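Submitted below is the structure of interest, expressed as C-alpha cells.
Here the complex is missing one protein chain, while the rest keep their positions.
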Amino acid sequence: MKVFMTAIAVVVAVGAGIIVWNAYSDRPAEPWLPPAVVRSDSTDGKTLYMRDCAWCHGAEAQGTGRGPNLTERANGTAHIDYVLSTGRMPLDSPDQPMQRRTPIYTQEQIDALVQYAEQQLPITGPAVPELNTTEADLGLGNQLYQVNCAACHASTGIGGALGGGGESLPLISRKAAILAPDLFEATPKEVAEAILAGPGTMPVFGPETFTQRELDSIVDYVGRLTEPHNPGGWSMGRTGPWSEGAAAWLIGLTLMIILIMWIGTRSTE
Amino acid sequence: MVRKVVTWVDDRLGASRFTRDVLAKVFPDHWSFLLGEIALYCFVILVLTGVFLSFFFEPSVAESVYRGEYEPLQGVVVSDAYRSVMDLSFEVRAGMVMRQIHHWAALVFLAAIVVHLVRIFFTGAYRRPREINWMIGLTLLTLAMFNGFTGYSLPDDLLSGTGLRIAYSIALSIPVIGTWMAFLVFGGEFPAEQIINRLFVIHIFIIPVLIAGLLTAHMALIWRQKHTQFPGGRRREENVVGERLWPTYAAKSMGLFFGVFGILALLGGLVQINPIWLYGPFKPAQVPSPAQPDWYMGWLEGALRLFPAWEITTFGYEIPNPFFPAVLLPGITFTLLYLWPFLEAFFTSDHKPHHLLDRPRDRPMRTALGTATLSFYFILFAAASNDLLAKWLRVPVENVVVAYQILAFALPLATGLGTYLIAKSLTKREAEPPGAAPETARTS
Partner (left out) sequence: MKTPAQTKGIAAAFGVSVLSSIGLAVVYVQGGQTQLEGLLLGLALGGISVGLVMWAKHLMSEGEVVEAREVVPLQTDEREEVAEAYEHGAEEIGRRTFLSKWLAGALGALGLAALFPIRSLGVGPEDSLFHTAWRPGTRLVKADGRPVRPSELPPNGVLTVFPENHTHDADSQTMVIRLPTGDQIPGPDEFSAEGLVAFSKICTHAGCPVGLYQTQTRQLFCPCHQSAFDVLEHAKPVSGPATRPLPQLPLGVDNEGFVIATSDYPEPVGPGFWDRGRG
C-alpha cells in the first residue's frame, strides 16, 4: 500500500507542480512599485494621463521601457477607449497580463482621457468608431465573423487558447498563456474598437479591410451570438463535444447505472 | 385466448417447446449484467429516432441561400444537408428534441458499450467458451464508433467538416495506398461532393444493418452459452441462478428500456447538444475553435495532439506524422483487444471453460493491466481538450501537451502498480481471519 500511495503522490505532485509552476512563473522577478492608480474624482484628461499613464507610456505617449509607444501602429483613440473601458488599463504593474477587469475609471473619466489623447497627443491610429446597426445585416456579420473571428474567439463566442510561443523547453517557459477572450461581456463599441485596433495579440482589421456596413454587421452578429439564448436547452458553457461527452457520462450513463443498481441485485453473495 | 394463439402457432411452426424454454429461461440479476442492456436499448432508441430524422435529412452538398427561421443565418449560402438539419431543428415540430435525443443516445450508447466491455474484462467473462462473443462485442464497438463519426459528420456543419478534413488527411497518411484510398472513399480531392451522400448510406443503412445482425448474434450466443455469474450462494459452474424471463426479468428489462429512453428524453429536451446553428455551415477555409470530435473519438484526437513532430522519410517516400497516432495506434489497440482472450489463456496456461466470474482482486495481474491501459487511453482522451484546459488554467497550451505526454507514461505505471498492490492487500486481508477465506480466492 505504501508503494502505491507514494506512486500516486509522486504523479499528483509532478502534475500539480507543472501546472502551478506554469500558472505563476510569469510573476515579476523583483518587486515593482506601481504608480498610484486610485479612483479619484478628477475628470480632467491631462491630470489623469499624467498621473496614471505617462509613467509607462511617456508624457508625449512616446513610450518608455515600461510601456509601448502609443503613437505607432494601430494605436488610436479606439484602442485607448477599448483598454480603458474593459479595465485592461491601467495595469498595476507592467508584467501583469492584460485582461478584462472592472474599469478603474468612470465613463466620464474615460471620455476625458480619450478626448485628451485625441487633442493633445500625437496619436495616429483609428479613432473611436461610430456604429449604426440599423443598417447591419446579421447574415453578412455571421459570415464575416466565421471567416475572421471564429478561429480564435470560437464559433460559439467562448474564446480559446492560442499557442504559448513555442519555447523549446515549454516546461520551464516563463511565458504566460496567450488566450483569445470570450465575447460575452463585450459591448458593441468594444467589439468594433478591438476589430480596428487589434489589441494584444489580435490581428488588426483596418478601416480599409471592412466597410462601415461590414463592421456594423459583425458587431450586430456578435451581440446576437452572445445572447444567452440556447434553443436546445442548457448550453453547458458552449464548450462543444467536450462538455457533451462529460454530460453523456456524468448525467446520462450515471443515471442509468443508478437505475440498474436499483433494478438488479448488488451483492455477489 | 392465449391457448388458441399457442395452438394456432404450434400447428404451423411446432414452436411450443422452444417458447416454453424461452419464457422459463433464467437470467442472473447482478446489476452489472445490465450494462450491455443499456447499450442495446440505446441502439433501439437510435433506430427509432434515426428513422424520424432520416425523413427530413437531405444528403446533398448542393448549395442554396438560407431563408429559414434562424435569423442570424439569413442570406448565408449553405448546403442542402446543413439546411435540412437546420429546418429539422427549427421548423419541424418536435424535430429539435428528436435530433438531440438521437445524439445523446449515440454518446451514451458508446459509453455503455465501453463500461460493459470494462465489466467483461475485469471479471474475466471473455474466457473460454466466450471468446467468440468477445470478438463480436469488439466489432460492435468499432462499428458503433464508426457510425457515431459518420452521423456526427452528416449535418455538414463547420465542426464536423473539420473532422472530415482530418479523417481525409489520416487516410492520405497511409503508406502506398493512402492517396488512392482517400480519393476513392471521398470521391475525389477533399471536399468532394459525394462524401455526405456516401456517409448517409453508410450511417443509416450499412452499419446499422451490420450492428443489428451482430447484436442478434451477440445475444444468441449469450442465449446458447447462458450468462456468466459471480460465485457465491448456490451459484456453481454447472448452473445458472437468477430470475425467470417471464414475467420478472421481462418486467425489469422493459422497465430499464423505458428508463433509458426517459433519461435520454430528459437530456434531449433540457441539455443542448451539437448547436450547428452556432458552428455555421462547413466552409473549407474556416475552422472552429475549440475543434473536437465526439467523446468516443477523443482518444484518437488526443493521440494526434500528443504525438511528437516525427515522421519517416526514406528513398523519397514518406510516412506522414498522422499515420502513427491515428492509424497505427488504433490498429495495435484493436489487434491486442481481439487477441486478448487467447493471449491470457496462453500466458496463464488456463484453457479450461469458465462460467463463474472472477472478482477483480483475485486476478491482480489482469486487473492491473486493465487499469493501466484504461488510464493510458483516458490521458489520450483528456488530451483532446488540452486547449480548453489551457484556457481554464491560463497556461500555455504547449505546457499542457508536455504534461499530458509525461502523464501518458507515468499514470499507467502508477495506476497499474497501485491496482496490483491494492488487489494483493485486499485478498491478503480476506485470507487473514480464519475460515473467512472465500472459496474462489486464488492467485494468478
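Going in written order, the chains are labelled A and B, and every chain counts its residues from 1.
Going forward, contacts are C-beta pairs under 8 Å (C-beta built on N, C-alpha and C of every residue); 3 or more make two chains touch, one makes a residue touch a chain.
Computed from a predicted model, the values in this text were never measured in an experiment.
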Options B:240, B:365 or B:426, residue touching the unrepresented chain: B:240
Contact partner of the left-out chain, one of B:149, B:200 or B:307: B:307
Chain not shown: contacting residue from B:53, B:265, B:278 or B:395: B:265
Residues belonging to subunit A that touch the chain removed from view: 73-74, 143, 147-148, 150-152, 160, 162-167, 170, 178, 180, 198, 200-206, 208-209, 231-233, 259, 262-263
Footprint left on subunit B by the chain that the document does not show: 24-26, 93-94, 96-97, 100-101, 129, 162, 165-166, 168-170, 172-176, 178-180, 182-192, 194, 226, 234, 237-244, 247-249, 251-252, 254-259, 261-263, 265-270, 283-291, 301, 304-305, 307-311, 313, 316-322, 325, 353, 355, 386-387, 397-398, 401
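Just so we're on the same page, only the chains that are shown with their structure count from here on.
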Subunit B contact footprint on subunit A (complex, rising order): 1, 3-4, 7-8, 10-11, 14-15, 18-19, 22-23, 97, 137-143, 146-147, 150-157, 159-167, 170-171, 173, 175-180, 221, 224-225, 230-236, 238-242, 244-249, 251-253, 255-257, 259-261, 263-266, 268-269
Subunit A contact footprint on subunit B (complex, rising order): 29-35, 37-38, 66, 71-76, 89-90, 96, 100, 103-104, 107-108, 111-112, 115, 158-159, 230-233, 252, 255-256, 259-260, 263-264, 267, 269-275, 277-280, 283, 285-290, 292-296, 298, 359, 384-385, 387-388, 390-391, 393-399, 401-403, 406-407, 410-411, 413-414, 417-418, 421-422, 425
